[in-house]
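The complex appears here without one of its protein chains, the remainder shown in place.
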Amino acid sequence: MELTWESLAFLIFSAMTLGGGFAVVTQRNLFHAALFLMLSLFGTAGLFVLLVAPFLAAVQVLVYIGAIAILILFAIMLTRRIMGLETTLNSQWPVALITMVILFVSLLLVLTPLGDNVSGERLNATFTEIDKESEVSDVSFTTVAAIGEAFSTRNGFVLPFEIVSLLLTAALIGAIVVAREDEA
Amino acid sequence: MVPLWMFLMVSAGLFSLGVFGVLSRRNAIAILMSVELMLNAANINLVAFWRYLNPDNIAGQVFAAFVFAVAAGEAAVGLALILAIYRNRQTVIVEDVNLMKW
Partner (left out) sequence: MKDILLDLGLADGLAAVLANVIGAGMLATIFLLIPIFTIWVERKLAARFQNRIGPNRAGPLGLLQSFADVIKLLGKEMIFPRHVDVVPYVLAPVIMVSAVVLIVAVIPLAPTIIGTDLSIGALYFIAVSSFTTISVVMAGWGSNNKYALLGAFRTVAQLVSYEIPMVFMLLLPVMLAGSMSMMGIVEFQSNYWMIFYLPTAAIIFLASNIAEIGRAPFDLIEAESELVAGYMIEYSAMPFAMFYLAEFLHAFLVAVIFSVLFLGGWQGPFAEDLPVLGILYLTVKTFIVYFGMMWVRMTLPRFRIDHMMAFNWKFLVPLSIVQLLVAAFIWKIMPEPDLTGNLIERWVNEFPRMAVMGISGLVVGYASLVMLRNYASQQRKHILSLTTTTQTYPLAVSPTPATGQSSVIVVTPGD
């Protein structure tokens, strides 16, 4: 992989994603952990831009950073009295660490050329080769309309879309009922 | 150019971090944040596979959008539960919520 502007951007965004993620699981101060979560989510949005999915990148910023992370920050501020814990991690953290390492190494062996069983050449493929094959000319301008059509045509994803809407409504009502101040 | 497996590696690393967080953090909100990390790792995978292997089929992006919706619902309900527990028992430490434990 030679160093182009694109790979440089990839390195920066993946460093943001992974560094933020690392800080989320290790930071003692929960408020800081939530801010690092935002950094990690922002890095992911950058990766989406690199993958030519601008719609998902914007939705990532809007929904994840603008709504979910803000909600988490809000909950942290509401429960701030118990922020100063003596220990951040529970007693089983060595086991968790071993599990994580085993999982990561096995994923690496399956997914990357580092392992033996690289399944096919396509894992090493780059944008340009793929674009040559499938003749997707201007991906960034076609995807938004394509997503809209996929959500609203019968051959597309109308039923899943409606079910997700129902799920969101149910979650909304459920959250309000659970978090209500008084039962009376 | 960035090959596909590098995106997969970032996603694998993020997922592993999330697993570690879920298994080892004591604070319920921190566990919720780790779950968000894992969902994000899944999203990176979905979009990367869509872009590299099948850019004509929009299903990859559509599924990622579904993950957003599910994550939003999960965060709302999860935080509501945490707030309810905090109101009743003055704690968000998962080990202290042991009423149903045998």
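Labels A and B are assigned to the chains in the order they are written; within every chain, residues are numbered from 1.
Following the convention adopted for this analysis, contacts are C-beta pairs under 8 Å (C-beta built on N, C-alpha and C of every residue); 3 or more make two chains touch, one makes a residue touch a chain.
A quick note: this is a predicted structure, and the numbers were derived from the prediction, not measured.
By the touch rule given at the top, the unshown chain touches A in the complete complex.
Of the candidate positions A:Leu11, A:Leu73, A:Leu103 or A:Leu167, contact with the unshown chain belongs to A:Leu73. Touching the omitted chain from subunit A are residues 4-5, 31-32, 35, 38, 54-55, 58-59, 61-62, 65-67, 69-70, 73-74, 77, 140-141, 143-144.
Just so we're on the same page, only the chains that are shown with their structure count from here on.
Across the complex, subunit A meets subunit B through its residues 1, 4, 6-7, 10, 14, 17-18, 21-22, 24-25, 30, 33-34, 37, 40-41, 44, 47-48, 50-53, 55-56, 59-60, 63-64, 67-68, 71-72, 74-76, 78-79, 81-82, 85, 87-90, 92-93, 95-97, 99-101, 103-104, 107-108, 111-113, 122-128, 130-131, 134, 136, 139, 143, 146-147, 150-151, 156-157, 160, 164, 167-168, 170-172, 174-176, 178-179, 181.
For subunit B in complex with subunit A, the residues that touch the partner chain are 1-10, 12-21, 23-27, 29-30, 32-34, 36-37, 40, 43-44, 47-48, 50-53, 55-56, 58-59, 61-62, 64-66, 68-77, 79-84, 86-87, 90-95.
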